[in-house]
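Heads up, one of the protein chains got dropped from this complex, but the rest are sitting where they should.
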Amino acid sequence: MIKAGIVGGTGYTGVELLRLLAGHPEVELRVITSRSEAGLPVAEMFPNLRGHVDLAFTAPDAAVLQSCDVVFFATPNGTAMTMARELLDAGVKVIDLAADFRIKDLAVWEKWYGMPHACPELVAEAVYGLPEVNRAAIRNARLVANPGCYPTAVTLGFLPLVEQGLVSLDGLVADAKSGVSGAGRKAAVGMLLAEVEGSFKAYGTPGHRHLPEIRQNLALAAGQDVGLTFVPHLLPMTRGIHATLYARLKDTSVDLQTLFAERYAGEEFVDVLPPGSHPETRTVRGNNLCRIAVHRPQDSDTVVVLSVIDNLVKGAAGQAVQNMNVMFGCKETAGLDAIAVLP
Amino acid sequence: MIKAGIVGGTGYTGVELLRLLAGHPEVELRVITSRSEAGLPVAEMFPNLRGHVDLAFTAPDAAVLQSCDVVFFATPNGTAMTMARELLDAGVKVIDLAADFRIKDLAVWEKWYGMPHACPELVAEAVYGLPEVNRAAIRNARLVANPGCYPTAVTLGFLPLVEQGLVSLDGLVADAKSGVSGAGRKAAVGMLLAEVEGSFKAYGTPGHRHLPEIRQNLALAAGQDVGLTFVPHLLPMTRGIHATLYARLKDTSVDLQTLFAERYAGEEFVDVLPPGSHPETRTVRGNNLCRIAVHRPQDSDTVVVLSVIDNLVKGAAGQAVQNMNVMFGCKETAGLDAIAVLP
Amino acid sequence: MIKAGIVGGTGYTGVELLRLLAGHPEVELRVITSRSEAGLPVAEMFPNLRGHVDLAFTAPDAAVLQSCDVVFFATPNGTAMTMARELLDAGVKVIDLAADFRIKDLAVWEKWYGMPHACPELVAEAVYGLPEVNRAAIRNARLVANPGCYPTAVTLGFLPLVEQGLVSLDGLVADAKSGVSGAGRKAAVGMLLAEVEGSFKAYGTPGHRHLPEIRQNLALAAGQDVGLTFVPHLLPMTRGIHATLYARLKDTSVDLQTLFAERYAGEEFVDVLPPGSHPETRTVRGNNLCRIAVHRPQDSDTVVVLSVIDNLVKGAAGQAVQNMNVMFGCKETAGLDAIAVLP
Partner (left out) sequence: MIKAGIVGGTGYTGVELLRLLAGHPEVELRVITSRSEAGLPVAEMFPNLRGHVDLAFTAPDAAVLQSCDVVFFATPNGTAMTMARELLDAGVKVIDLAADFRIKDLAVWEKWYGMPHACPELVAEAVYGLPEVNRAAIRNARLVANPGCYPTAVTLGFLPLVEQGLVSLDGLVADAKSGVSGAGRKAAVGMLLAEVEGSFKAYGTPGHRHLPEIRQNLALAAGQDVGLTFVPHLLPMTRGIHATLYARLKDTSVDLQTLFAERYAGEEFVDVLPPGSHPETRTVRGNNLCRIAVHRPQDSDTVVVLSVIDNLVKGAAGQAVQNMNVMFGCKETAGLDAIAVLP
């Protein structure tokens, strides 16, 4: 059994990790930390876990964390970078669900996250945990930077086009929509049901922290910088991201359906839908799949990719478990095979 | 008082017309027809109207309709074109909320609407009822083709850019999102709350009937054909359209905020928001405003326009009343000045 | 024109007061205070008010408030009682939307609200602002205690039965359901969309502050104490209260429909629905009506009353405006005649 610990488990990625790890056949949940909630049984905060998780939150304790095989950080940005070194030195593998190790260019990271990086040397070592791109490196990684939710949906959608150099790279558009759970479980007037229900808006149009992360992913795939406009929007619902991606084809004769099907053949968690499909976010709710459809409307030179994930699963906790599975040699789908509940 | 009739008032545009006309200071609601519901008091079908509207549905009667000053068609596509001629001949002004008279090119209309046009000669006469473009023509029109909901939001958002020739016309993108009331008040599994709540999807990517209408509007504004990709999406909410529009600027030195502010100066129903804004659909719920914000993210050459309307008001019944106000010389805001209910 | 001021306008009752007063034909909105938001234009916080309300929040200023004819308190409990005396002395009428003056028994008030009362002498003077019960007293009142949302819906539903002594008073049941806006516009994890959407629960079963208020109302109507079980529930929606009331009839021969129709004949804001009806909260959204239906299922001796209001209108700001209309001799429906937006 893999002994797993979670640092900072009171948010939505925390409860999602708990749900997935509690049902994982090869994991023993050993510790979940929260300074503010130390002593509280997790099932009191998250009653869906009653009868499944007996742990209580505890204050972080280095010895306990170091007795784990893997530690997940479900903390705000800036925490994992202060604790990872010690854990790695103790032989513990680390998966950070926050952004501390995602951006290779430290200056870019420090600009977008507004703080100096506490641990630059680990940034270079960290593997960006998108298994569909980096599986081999993840297998041998000590430290995995789990991707952001928008970057996962957008990158997987653009990847086949960009890797093959099929589209103009100077005018990519990612129009992305997310449920409110992406904002986390923190008291904020703007996320009250009374503020969000029955309404829709864009936000962060001038610049969102996931923009440099997506750009980095696409630049690596393209072998050059890309011009990307990324507009996130807030959906009046809890879970799910839908990215609608637009790019101009250099050559309209390419068979897009085959391109996508072949790129993701064998990928357990990318489902390329039949031609003409429109994926619904509810079909991946609670589930680690990314479902993708590709269109070329009106036979124009604009390709439209529709890419959906559950922001808390493939966009966070599920992908973290997938990474753990890769790192520890488990079946990649272990603990991740539940069917989405519909309706 | 303007004597008004409504043909086909059992749908959502019908009840919205009733609500707006019942509160209009210069209108006397004279008749509302429905073959299937003849005899039913409208307030039984729409209990919000109890105490405000005493009419019952009646079967269509030519004499009664001809006694009106204006008749609104809130019918499915293909109905108004069979009845308009007779009403116009009787001196009644007609406002069609369906699509019968929106598209000038009959071949295009017949392809997208899948039927032969019953009244081609009136297509030429009909005025497209977007007052921000055609106010003078509407003033003198006998027959107004009330715009579609998506075309209203998208056209108003692109208009200042396209009229001035500031953007490349071959790769416009309109990523639009609508509440479910746009699908009308008809029994359909896909619009059940259990199918839509908590989920999001695109639809109609290969082609949607509003595409040729938007193209016609933009081509008229540009003086040439435009290349437009239009992807509609279904929001898990009742009312509201949010169009997110993308275009490539030919010249990034243009002052976009001033451009939009000046284009819509004096327009009562277009509200250009301050720089950096993100309009929310709830701020126009039940209200005839189109609220617009314009962005140029990361100082790139891509302009992003955010345009919101209530699909049943500025996108249907409210714009119809606005057109009536213009046609009959009323104050353009008459009956349309209620403040959106928030939260 | 009635010069009106609002103290504490940053919550949901504040914005609702602004919406209603901005559209009131006989009111001039003079001031709205907020210490924390002083200087902020109200239309920036509540963009539905753009173009309708030009005021900015200001810090409370005694002179300005004293220049008003009426001041509304849309403040947390415990504020109005510290400021009312001074305003009354200056000849300003006061309507408190919080609970400071609702409970006549000071000991009860202090127990449920957890603080000493700052102004006991005004409690005696204050008139409980339920016009359907206290219209005459309100007409002459200087100080009105605007009822709570649940108490309004529950009291109006039970009133005809209790006033006439038709039901057993020892086992009344009020099962009430409210939208989340009843919890106010304050950051609280429990009111996040991600916590409330798609779920339902009771709360406050052991005891809720509206229980003593409802008991007081019913005891006054009955002329004796009543035994009431009150269970509030949280609906996954923004606005609306639905109270389902249960009582045992002493005599099943009473004509309940007539009883209710006669009790509320002439009341502009109580709509007794036809027999067999089920009122929907959406039919009163944004609107000051209380809609009521009365049932006696299966001809048993249990009467079921269904009573719906909009918690922010008839349950708060709308009733406050209704009270103002009564106090200042306006038409009781002035500013309150908009039709609910449906769907």
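To keep things simple, chains are lettered A, B and C as they appear, and every chain counts its residues starting from 1.
Convention: a contact is a pair of C-beta atoms (placed from the backbone, for glycine too) under 8 Å apart; a residue touches a chain by one contact, two chains touch by 3 or more.
Nothing here was measured: the structure is a model prediction, and the numbers come from that model.
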Practice problem: Could you tell which one of B:13, B:152, B:238 or B:281 touches the chain left off the display? | Solution: B:238
Quiz prompt | Among A:216, A:229 or A:283, residue touching the chain not depicted | solution = A:283
Quiz prompt | Chain not shown: contacting residue from A:12, A:72 or A:109 | solution = A:12
Quiz prompt | Among C:51, C:91, C:114 or C:198, the residue in touch with the chain that has been omitted | solution = C:198
Self-check item: Which of A:17, A:49, A:92 or A:326 contacts the chain that the document leaves out
Solution: A:49
Quiz prompt | Hidden partner interface residues of subunit A, rising order | solution = 12, 15, 19, 22-23, 46-52, 181, 185, 197-198, 238-239, 271, 279-280, 282-283, 285-287, 291, 338-343
Self-check item: Residues from subunit C at the interface with the omitted partner, ascending
Solution: 171, 173, 175, 177, 179, 194-195, 197-203, 205-207, 211, 227, 229-231, 233, 235-240, 242, 244, 246, 248, 276, 278-282, 285, 295, 297-298, 300, 302, 304, 306, 308, 343
Quiz prompt | Absent chain, residues of subunit B that touch it | solution = 12, 179-181, 185-189, 191-198, 236-238
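Heads up, the rule we're going with is that only the chains that are shown with their structure count from here on.
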Self-check item: Rounded Å distance, subunit B centre to subunit C centre (Cα mean)
Solution: 37
Practice problem: Would you mind pulling out the distance in Å between where the CA atoms of subunit A average out and where those of subunit C do? | Solution: 45
Practice problem: Mind checking the centre-to-centre distance between subunit A and subunit B? Centres are C-alpha means, answer in whole Å. | Solution: 39
Exercise. Scan subunit C for residues touching two or more other chains and write them down.
Key: 12, 181, 185, 197-198, 238
